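Have a look at this one.
What you see is the complex with one protein chain gone and the rest in place.
By written order: A, B and C. Residues from 1 in each chain.
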Amino acid sequence: MTHLVYPGALHTRFQHVIGAMHLMGLAIETLRGKDVQISEEEEEAVLAAILLHDVGHGPFSHSLEHTLVEGVSHELISSLLMDKLNIEFTGRLDLAITIFKDQYHRRFLHQLVSSQLDTDRMDYLNRDSFFTGVSEGVISFDRIIKMLNVKDDELVVEVKGIYSVEKFLIARRLMYWQVYLHKTVIAAEQMLIKALARAKELSNRGEKLFASPALEHFLLNRINKETFLLDESHLTWFTRLDDTDIMSAIKSWADHPDLILSKLCGKIIRRELFRTEMSNEPFSESYLEELRERVAERFGLSAQEVGYFVYDQVVGNSAYDSSTGKICVLDKHGELKDIAEASDLSNIEALTKRVNKYAVTYPKEIGYITQHQHTIINI
Amino acid sequence: MTHLVYPGALHTRFQHVIGAMHLMGLAIETLRGKDVQISEEEEEAVLAAILLHDVGHGPFSHSLEHTLVEGVSHELISSLLMDKLNIEFTGRLDLAITIFKDQYHRRFLHQLVSSQLDTDRMDYLNRDSFFTGVSEGVISFDRIIKMLNVKDDELVVEVKGIYSVEKFLIARRLMYWQVYLHKTVIAAEQMLIKALARAKELSNRGEKLFASPALEHFLLNRINKETFLLDESHLTWFTRLDDTDIMSAIKSWADHPDLILSKLCGKIIRRELFRTEMSNEPFSESYLEELRERVAERFGLSAQEVGYFVYDQVVGNSAYDSSTGKICVLDKHGELKDIAEASDLSNIEALTKRVNKYAVTYPKEIGYITQHQHTIINI
Amino acid sequence: MTHLVYPGALHTRFQHVIGAMHLMGLAIETLRGKDVQISEEEEEAVLAAILLHDVGHGPFSHSLEHTLVEGVSHELISSLLMDKLNIEFTGRLDLAITIFKDQYHRRFLHQLVSSQLDTDRMDYLNRDSFFTGVSEGVISFDRIIKMLNVKDDELVVEVKGIYSVEKFLIARRLMYWQVYLHKTVIAAEQMLIKALARAKELSNRGEKLFASPALEHFLLNRINKETFLLDESHLTWFTRLDDTDIMSAIKSWADHPDLILSKLCGKIIRRELFRTEMSNEPFSESYLEELRERVAERFGLSAQEVGYFVYDQVVGNSAYDSSTGKICVLDKHGELKDIAEASDLSNIEALTKRVNKYAVTYPKEIGYITQHQHTIINI
Partner (left out) sequence: MTHLVYPGALHTRFQHVIGAMHLMGLAIETLRGKDVQISEEEEEAVLAAILLHDVGHGPFSHSLEHTLVEGVSHELISSLLMDKLNIEFTGRLDLAITIFKDQYHRRFLHQLVSSQLDTDRMDYLNRDSFFTGVSEGVISFDRIIKMLNVKDDELVVEVKGIYSVEKFLIARRLMYWQVYLHKTVIAAEQMLIKALARAKELSNRGEKLFASPALEHFLLNRINKETFLLDESHLTWFTRLDDTDIMSAIKSWADHPDLILSKLCGKIIRRELFRTEMSNEPFSESYLEELRERVAERFGLSAQEVGYFVYDQVVGNSAYDSSTGKICVLDKHGELKDIAEASDLSNIEALTKRVNKYAVTYPKEIGYITQHQHTIINI
């Protein structure tokens, strides 16, 4: 939904994986130039792994990840689809899958696909920066790649590249707060999620809603991880879903007699997006309660239904999370250090902190509640 | 369908009109700097006119222009929608509409919206060039705009800008042949047109096809210019249609029992596009006949049905068509000349020729018919 | 002197040859991908040839080519310097020199260095376009390179690349008229040439002028092709000359007692450049005479000396000169055609015409002579 804030951001996951595969090719070329042996088979496998790493994403990706199907991550779906393709290719994806699952002994190949400094992030930061016009996200991917090396089968970065990596971490943080977690973007995403949830609820009550065959499958069936794995048809239907199923349905539901559904869909279509307030501290329960009461009154909603129109959430991000994997710096003596220690500027240490913000989203029709004392930030 | 050849080409008409409006702003600023009087009201009107000039395009624009509705041009629909908006804005669009229809005495304002050197073309050439990566289409819009002037209420270009305008005409010609009329693009467009036509035919026979409510309206009703103007509901439904209605239907129709429909739709979805051959001379009737026979046999089609799978057409373009309006050059003595005469290089004269090419499109399954003698060009 | 009109144009010949060598690398890679055999030795040689092809240029390159030394072309000096380097490298440049001189049987290697479609032109057009900001000069070098092929040891271009080549020819023509032959650029160049000529004249009369040792060598000695080849010290001094010798002298000469020299130098330094008028027809002798008289009177010059302040010249260019080598197009049947015939649009034919313009340059102090009837063009 980012394009509702940054109109240029219409690029697709297809473009992204082509780009990430291109960066992977550059990384392989660089590493081979430093006498890291990578066989033809390993090259093909790691290129296939990055090409397919996002294949399990459904329409609107993260926004709808837990709406259409409960508790089934896109990584699991990617994995299932790779297995299906592997059968089609009679085992030729064996090594790609092993690398993707981090079960290959040369761990740097997996780290090039998925780690704190992978070709996935290098591509999406630059791509999103380019298409949104938020130039803060530009990173020097070519220089970072040139600084990559391998030590004991782990991916490392040479000390000369330390500033470029620092810049990369900072760029990622800025993109989170200015783009991915932009207050209007998260408003639009929540509205979409709630519209789908409402449609699912109505369908389960037996109401007939317009939907493409694929979307209808997910509206009518309650699918969780267990059932998803048991019945292969779910995966087949999932691959037929894309953004056009969702958006053509949303357009049609804007005329549905259910007021909650039609309100949400109509407002999405006409870009009458809810207001999001963000704060560094949690909103008081009394403030949230007042918001909910006003919204309930204004739109004639029950206490239960108001959750379709008022959302409070915690959004957060840490630029560098050393608990889930480190970025190792190789110094001139061949020794490794965590980048947070290697930097002489203590900056990266600051980046390891997780930053959380509190967001509440509600229809603009109710105006502002002026008496509250929160420090509203507005980025 | 251009994105099937140039994957970056996902930009929208919305981005285009915002861009064209931006160029219009620059043009107004330039002209005022040359003491051309443009009132506040005229400025607002011409900005509104360019913002709305494409509002009547339906999904897939030119491709489907005469498929969903017969004989109703997008210009007519733009005009009808502007009239509706004008009622909503209580007449504030009066002047914009007058300019759009070329009924205003200061003709340069219309020419900035629509002529051989309008802000529409300046925007789309650069935009399409950028998103396809075909750098031949880049034009120096800022310089062209700086060279614009007005003489006797007509838009003219100063003699210093003659090379930039020549470059603009050539860029436009290159974009036609390398992008808009690219052989694979025209294959995909024809396949889409024929799929819709087949769906309409089946619907009219009483078959039930999946379609969004808006698309269903156009599948079930035969609408021509007369009926379109008589019944306002057609226009209302038209505004609800967009690409998602078409593509979600195409995906679903790939499973339809009708072989023609499912073949066309399945091939579009899987990007198994037909082959297009292009030639400077017409294809011989015997060659076309042989193609049709082979296709009919291969796919089990009647003579009537083969037209869904074999298309022959003439595609053409003239870079500078002086019969529909000229580009006038203002020399240092204040005199006007047609650009084709003013150029000292006789190049532009060459650009006035209309160039036609002959294209035939058919499924690759039938292979090549080797004996034919056409000079196949392949750009 | 182009930077006096386009301030960004400060890029150097060093940057250019690095760029051209990069394009050569891409061309080799493309040709090898099409099964054109190119040995390691040939690759090194053609890369060395393009790297060194401009090494014989002196300061201000074309402007001063025939001022410091008479009748010694930069190609000859390049050749002499390559021979010297070859001795240093004990013969390792043998093949590079053979290719550079077009004495190698695989002529396409020479054509990649020097022809109507060489990597030299591809680099300088894009580079000059980039640094001047004249976007008309942008060419699609990557696409042209991808379309290159070899047939019977000659460089050819595949028919799919015909529009890109046409665009390349047009871009080159536009760059000539908008940049290289820009009226203010040719004024500045002539002023520089005449300042050097005057300094040489004064030196030969025995006057002492400030000059670096290298520049002094060329001011004091009258060197022509014969003496240049006989006495190796001329070449050695030539390699020590660069723009800084010229410009530090020009600055100092602005204070010289000779009025002609100090006027020219002072005006160059303060960017008080002469006016150039350009016309499609020759200027009448009477007009030129009147200009000379006014200038002589205004600046107190003799009839002989007025040539330092009034310059008339013919400047010309043909975008595609088939008499000095053709661009051959390879069609799908493996046959070759001259591009001027292969184009279906007769455009390129127009580009083969040589276009001449007439330029006269003189100090602005004398104002305009209004009665003349020339069509002044002003691009």
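Note that a residue touches a chain if its C-beta (ideal position, glycine included) is under 8 Å from a C-beta of that chain, and two chains touch if they have at least 3 such contacts.
Predicted model, so just to flag it, every value in this text is computed and none were measured.
Peer 1: Let's see if you follow the contact definition: name the visible chains touching the chain that is missing.
Peer 2: A, C
Peer 1: Looking at the whole complex, which of A:T2, A:S63, A:S78 or A:S164 touches the chain that is not displayed?
Peer 2: A:S164
Peer 1: Which residue among A:V134, A:L273 or A:L301 touches the omitted chain?
Peer 2: Answer from the full complex: A:V134 touches the omitted chain.
Peer 1: Among A:L10, A:L174 or A:V315, which residue is in touch with the absent chain?
Peer 2: Going through A:L10, A:L174 or A:V315 one by one, A:L174 is the residue touching the chain not shown.
Peer 1: For chain A, which positions touch the chain that isn't shown here?
Peer 2: These residues of chain A touch the chain that is not shown: 134-136, 138-140, 143, 159-160, 162-164, 166-167, 170-171, 173-174, 177-178, 280, 331-332, 344-347, 349-351, 353, 355, 375-379.
Peer 1: Identify the residues of chain C touching the omitted chain, counting contacts across the whole complex.
Peer 2: Residues touching the hidden chain, for chain C, are 7-8, 10-12, 14-15, 18, 210, 212-214, 240, 242-245, 247-249, 251-252, 255.
Just so it is clear, only the chains that are shown with their structure count from here on.
Peer 1: Quick one: do these chains touch in a line, a ring, a star, all-to-all (complete), or other?
Peer 2: line
Peer 1: For chain B, which other chain has the most distant CA centre?
Peer 2: The most remote chain is C.
Peer 1: How many angstrom lie between the CA centroids of chain B and chain C, rounded to a whole number?
Peer 2: Between these chains, centre-to-centre, one finds 43 Å.
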